[in-house]
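Here the complex is missing one protein chain, while the rest keep their positions.
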Amino acid sequence: MVRIGHWIGSVALAAVIALSGCSKSESTHESASQPASAIKPTVYLLPKKKGVPYFETCAKGAREAADKLGVDLTYDGPTSGSADEAAKMIEQWTLQGADVIAVSASDPAPLAPVMKSARSKGVHVITWDSDTPADSREFFVCQASAEQIGNALCDTLAKDIGGGNADNADGEVAIVTAQMTAANQNEWIKYIKARLEKYPKLKLVDIQPSNDDQTKAQQVTQDMLKAHANLKGVFAISSQAFPGAAEAIKQAGKVGQVQVTGLSTPNDMKKYVHDGTVKSVVLWNTVDLGYLTTCVADALAKGTLKKGATTFNAGRLGEKKIDGDVILLGDIIVFNKDNIDQFDF
Amino acid sequence: MDATSTISMELATPTFSQRLWQLAARREYGIAIVLAIIIAGVTTKNHDFLSGENVRDILIHCTQPLIVSCGVMLVIVTGEIDISVGSALALLTAVLGWLASPTHYHWPAWAAILATLALGAILGLINGLLVTLVRIPSIIVTLGMLTMLRGLTVILMSHPRPDGRAGDITDMPYSVRFFGIGKILGISTSLWITAIVVVFTALLITFTPLGRRIYAVGSNPHAARLSGLSVTRVKIFTFMFTGFLVGVATIVTQLATVTSGLGQGFELLVVTCVVVGGVSISGGVGTMIGVVLGVILIQIQSTVLIFLKLGTNAANWNQAIQGALILIAVLIDQVASRGEKRIGGGH
Amino acid sequence: MLLLVLIALMLTAGHLEPKFVSSRSQEGLLSHVWDLAMLALPMTFIIITGGIDLSVGSMMALTSVTLGKLYIAGHHPLWLAILAALCVGIACGLLNAIFITKVGVHPLIVTLATYSAYRGLAEGISLPEIYSGFPDWFRSLGQNTYGSLQLIGWLFIIAAVFCAIVLAKTPFGRSIYAIGFNETAARFSGLKVNRAKVIIYTLSGLAAAIVSINYSGLRDNAQANVGLNMELDVITAVVLGGTSIFGGRGRILGTILGVALIHETREFVGWHYHRNEYVPLVVGALLIVAVAANALLMRRSSRT
Partner (left out) sequence: MTVPLIDIRNISKAFGGVQALAGVSLDIAPGEVHALCGENGAGKSTLIKILAGSVTPDSGEVLIGGQPLQVGNVRASEDAGIAVIHQESVAFPHLSTYDNIFVGREPKTLAGLWLDRAMMRRETKKLLDRLGEHFDPSRSVGELSVAQRQMVGMARALSRDCRLLIMDEPTASLSARETEVLFKLIRQLKSDGVSILYVSHRLEEIFLLADRVTVFRDGKYVGTKLKTEITQDDLIRMMVGRELLQVEGMVKSETEHPGGEVMLDVRGLTREGMFRDVSFSVRKGEIVGMAGLVGAGRSEVAQAIFGAMPLDAGVVSVAGENLRSGSIDAALDAGIALVPEDRQHLGLVLPMSVGANLSMAVLPKMTRAGLLASGKEEALAGEMIRDLRVKTANARVPAETLSGGNQQKLVIGKWLATRPRVLMLDEPTRGVDVGAKAEIYKLIREMANGGMAVIVISSDLPEVLLLSDRIVVMRQGRVAGELSRQDATQEKVLALAMLNANTQ
């Protein structure tokens, strides 16, 4: 009985393979040769990690633009945040006949080759939020470079520690990151470290992973607060780490004595900004970032945006400057008690 | 007569189980000694380590894994395993957030908490039914649940709630958070709850018929059946109990923000703690004190490393140290029990 | 059984998304499956003996970092780095095997420990740097197709045929089954139980090394978080393929079908719904339903 099943299985498997081979002829000339100026361009928007507020707010802006421009927008990405998973999704979308793929690279190394290969198959590839090597994409929709982000974080924390004057900043600081292996965070850490040289009285004493888990972030922050008596500031540089670290400082009763900053959406941090635990939150307008990215994708698909352009008209955002192949969103925003309520994302 | 008649036992089972017994009795001492050494070592380097505040925080770090370990311990004692607890923790936290948050369903705290506990028990019931009635190996059932519940959590958290928002929930009412960060008689509520769970579990396994049956089922399921015990019911109970405790762990959380990324890897943490605490993966063996010590040993580690102030690159070795610690624990254990067997058999 | 499910899936997929089943897109999607498939082969042997290896993903990380550290950071010749990576993979597997056979610890516990330890070592050694900049010829080995399959695809086919023959037709394969059913009896029959275990756990390490080396070529990168959560996928695929977690039963063909089914399901859910969060939901449900159906069918057939 088992043996018969075995043979039937093998035969049927062969049949499936043969069948899929036969269907080859029907579908050879599909995706790549489609004219790019089809009425409804197909745009795929890839976040580093799906399901986190930062990217969900980007998606909000992207959908707004898509509705206005008549773009067939798909927003999807790895819920695990794995770059390898993201690479697989790009490959799949290429096969599905995407017109434009917009990538936010959690790790440029594994993504760049895939993006290049997508481009070679006639897909427009752009990056947004975080870039990959220039030859793997056409444009980069940039809110800020890793260096700018690192600098902004560092300057903000120094200012908060110094009570408004960065030069007064004195004491020890620590970083709570996602995983020790998180490519993005490590990039920022690199620039934070570099920028800290500007503040010789600030000393980086520890970097701890939170395993992208708020509970863990809270625990390590708590421990560092006690272990380093002179700790004055914490960089909490992942979406799970920031609320965790803020909560730890609050519960330890060190509000005002220890400053914490990081990247997060205003809505997530409003509570801590209002109760004084967090003085400043560093970010940019994520809704606008999603909006701008979708506009760029649409223009590329329709052929209205070409290499070498110096400005780009982005709907409600108005004229945006293009610096080479980098389209700039605008400035980093530091949210504080005074301005945070003006934003809802 | 005794000395010689012990050698008649058939090769595999009795000597092995005998060994396990002795081991279970010894394991607690072993962990306690390792713990003492670690604590003494770090305290000499940093006197603040044993400050009241730090001890309290370390204990609070242990609350969630310890509460869930109480359930997982019983599951493992019956010879099964539950690796779905990490995802279940995420899902239950998300549900609690949905129900209790004022900008969402805004249920009263007690109702939201009861619903979360009930849902936890139901998840456990599903595991238990699949394991006992459908007879799927528990590692497969809970592996499937681990994956599924994680997906469900992301879907739930990205689904627009009644106020049209999606994403993190930042406005958990204090009436719910009281169970995590509140204080009763100057001691954190979460510690009270954990203590209740631990004492309850300890009493359950030592002094109640049900507790004895859990061990009986793990020790020899065939015999348990012949003794008229319902193996099915006992196993379903342990899974439900675990699910319920995941619900309890949800409530003692220290966190203010509910996100979908909670509890990643929590299941492995719990299984590691339980196993390091001397609970035998083949069933029938395990003590409450061992599990408590196992949880503390594993959880204390990251605090110890931070207190040693090893600098900014040290954290890269955290995981390697954890792995090595487990390997060493297992190795010492095995070697010790071998020595024991040689000496013990001969008297 | 499994094949019927696979065919049903492909037919439904073909109905909903005609482009999905076309050979062109299948060919493109194929490149995603090889690492899973490759690791599933030794895992099939391991699970048939009643064991488990949770450390495969972590072994990938450690071999990946070895390769990157030696070649990119250490400027050693690439062949040396590859050789070292292979050796590290073998050593990792061997260490698992020694703990399992000589020290006598349950495989679940050993590999749970090395799951942390190997990845931890990888993180510690790489501090955690990302190594990229592999030479073109090496990358083309990973990326190029030779007669519609990548190098690793061909490697897998050879390995799969080899494993299938070994498992079904050799004394070694027979001893694997015997160990799974009754290890003591196998030992008392003079079968070389420990040797068999050492071989399969070591092979698991070797497979992890091969997959991670290929990955480095394919994605031009080597780092400590390669192969994260891989172990669960591999175990899921093997079990889905009908291998009993209690040992004694399972076949390579089943594993191949299991890998195919899980791969096609994942890709199709991604393709059709564009909601990554559905993937774990569907894969988890598939695992439980498939094993449940199998258990129920087995019971029915044993009753009559």
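By written order: A, B and C. Residues from 1 in each chain.
Throughout what follows, contacts are C-beta pairs under 8 Å (C-beta built on N, C-alpha and C of every residue); 3 or more make two chains touch, one makes a residue touch a chain.
For clarity, every value in this text was computed on a predicted model and none was experimentally measured.
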**Prompt:** What are the shown chains that the omitted chain is in contact with?
**Reply:** B, C
**Asked** Among B:A100, B:A224 or B:A329, which residue is in contact with the omitted chain in the full complex?
**Response** B:A224
**Prompt:** Looking at the whole complex, which of C:H76, C:R187 or C:H274 touches the chain that is not displayed?
**Reply:** C:R187
**Message:** For a quick check of understanding: of B:R135, B:R165 or B:R212, which residue touches the chain that isn't displayed?
**Reply:** B:R212
**Complete:** Residues on chain C facing the left-out chain by the touch rule are 165, 169-171, 173-175, 177-178, 181-182, 184-192, 248, 302-304
**Request:** Pick out the residues on chain B that sit against the missing chain.
**Result:** 1-14, 17-18, 20-21, 207-209, 212-213, 215-216, 218-220, 222-229, 284-285, 342, 344-347
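In this section, only the chains that are shown with their structure count from here on.
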**Fill in**
Whole-angstrom distance, CA centroid of chain A to CA centroid of chain B, is 34
**Prompt:** What is the distance in Å between the mean C-alpha positions of chain B and chain C?
**Reply:** 29
**Whole-Å gap between the CA centroids of chain A and chain C** = 30
**Complete:** Multi-partner residues in chain B (2 or more other chains touched) are 150-151, 154, 158, 313, 316, 318
**Request:** Mark out which residues of chain A touch at least two other chains, giving numbers and ranges.
**Result:** 50-51, 79, 180
**Asked** Where on chain A is chain B touching in the complex?
**Response** 50-53, 56-57, 79, 175, 180, 204-209, 211-216, 218-220, 222-224, 226-229, 239-240, 243-244, 247, 251, 265, 267-268, 270-271
**Prompt:** Can you list the residues on chain C that touch chain B in the complex?
**Reply:** 99, 103-106, 108-110, 112-121, 123-124, 126-128, 184, 232, 235-236, 239, 245-246, 275, 277-285, 287-288, 291-292, 295-296, 299
**Item:** Of all residues in chain A, those that touch chain C in their complex
**Value:** 6, 8-10, 12-13, 16, 20-21, 23-24, 26-28, 30, 50-51, 74-80, 82, 84-85, 87-89, 91-92, 94-97, 107, 109-110, 112-114, 117, 179-181, 183, 186
